[in-house]
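Removed from the display is one protein chain of the complex; every other protein chain stays in position.
We just call them A and B in the order they show up, numbering each chain from 1.
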Amino acid sequence: MRVAFKRPDALVDMPTHYCPGCTHGIAHRLVAEVIEELGVFDRAVGVAPVGCAVLAYDYFACDMVQAAHGRAPAVATGIKRARPDAVVFTYQGDGDLASIGMAEVVHAAARGELVTVIFINNAIYGMTGGQMAPTTLLGQQTTTSPFGREPAREGYPIRVCELLERVRGVAYLARVPLTGPAQVARARTAVKRAFQAQLDGKGFGLVELLSTCPTGWGMSPREALKWVEEVMVPYYPPGEFRTDAADPGGGPLLARVGSEVSGKHGEQA
Amino acid sequence: MDKRVVFDPERCKGCELCVDVCPESIIFMAEEINQRGFRPATVTEQERCTGCALCARMCPDLVITVYRPERRSAAGAREGRG
Partner (left out) sequence: MEDVVLMKGNEAVGEAAIRAGCRFFFGYPITPQNEIPEYMSRRLPEVGGVYIQAESEVAAINMVYGAAAAGALAMTSSSSPGISLKQEGISYLVGSELPAFIVNMIRGGPGLGTIQPAQSDYFQAVKGGGHGDYRLLVYGPASIQELVDLTVLALDRANHYRNPALVLGDGILGQMMEPVRFPPMRDLGTLPEKPWATTGRRGGPKRLINSLYLQAEKCEEHNRRLQAKYREMQRTEKRWDCLWVENAELVVVAYGTTARICRTALEPLRAEGEAVGLFRPITLWPFPDDPLADLLKTGRVRAVLVVEMSAGQMVEDVRLVAGDRVPIRFYGRTGGAVPSPEEIREQVRELVRELR
């Protein structure tokens, strides 16, 4: 018998603190698998966020740096500029990236930083107890939107990929839900492409993974996956938003943006 | 026979995501409780496992290791890890 599937060595052999059914574990594994497959483990430096995934610095076996809340793209910028031969990734939740760290991620993208961002969107703050996130959906009840998110009161959920797709400097941009084996396989491909964009020197890469928070949502892991499919996916349409090779040094990118960015990833309700 | 799929019962948090994706429906939750207080996923009908690794791909906790029989020709064989 040969091993067809096992824990990637880029993850430390230890149990995680994540709640049952939380898809952080899947996302960690995909990143680790890609790092191994691309043969960059020895050059990899990960940046952990503040939030549920803060302890990612323990779980990944590569060099790791813990960043202040939302600042991971700035920290990654510093690492990459100091060590251009390092393969640098950040792993950030939606509060970290899309709320307090929005400026950092947008500007890292605009600079075309050669880093890879793994963005976990589960529409809630998990670590702090299920508060409203910038990605919390309309009508969604959280511990700080107890009556359900209403635009007049709490504003609209932010679509990060749609926001970043017009930013020059982005070389790869995709959104994939982690709702089933086929989607997980697709997510793995997206993560790999985002890393490849960094390795090829093409620019900034980000993969948004639609994830679950069964505890914060008050659902079983099964129900949570279904909720991603039925409620999150319609608002956060999956797809590859950018696959072009942005050239942070300049070049004819501006001319290409109009044709490369299409509406293929769903409607803009 | 050799086991096709091995579950580490102490790693399992009982989320049951693997149960739903098994095309052979051979994964079930054990009666006993592991040290962390969860009923771990398990398989007894090893001969029915096809080694598709869908369960492992959905498992958030790296509970599952999957084995496949050696093939005469490795061509076309795609490992779960890709």
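The definition used in the following text is that contacts are C-beta pairs under 8 Å (C-beta built on N, C-alpha and C of every residue); 3 or more make two chains touch, one makes a residue touch a chain.
The structure displayed is predicted, hence computed values, not measured ones.
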Study note, to complete from the structure: Note: the excluded chain touches shown chains A
Exercise for review: Write down which of A:A4, A:A76 or A:L164 is the residue touching the left-out chain.
Suggested key: A:A76
Exercise for review: Specify the residue from the set A:A4, A:C52 or A:A67 that touches the hidden chain.
Suggested key: A:A67
**Study point:** Residues belonging to chain A that touch the chain removed from view
**Key:** 41-45, 47, 54, 57, 61-68, 71, 74-83, 85-87, 103-104, 106-107, 111
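Just so we're on the same page, only the chains that are shown with their structure count from here on.
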Exercise for review: Just give me the whole-number Å value for how far the CA centre of chain A lies from that of chain B.
Suggested key: 27
Check your understanding: Given the complex with chain B, which residues does chain A contribute to the contact?
Key -> 1-8, 11, 15-16, 18-26, 29, 33, 36-37, 180-181, 184-185, 188, 214, 220-222, 225
Practice item. Provide the residue numbers of chain B that touch chain A in the complex, in ascending order. Key: 2, 4, 10-11, 13-17, 20-21, 36, 38, 51, 53-54, 56-62, 64-70, 79-82
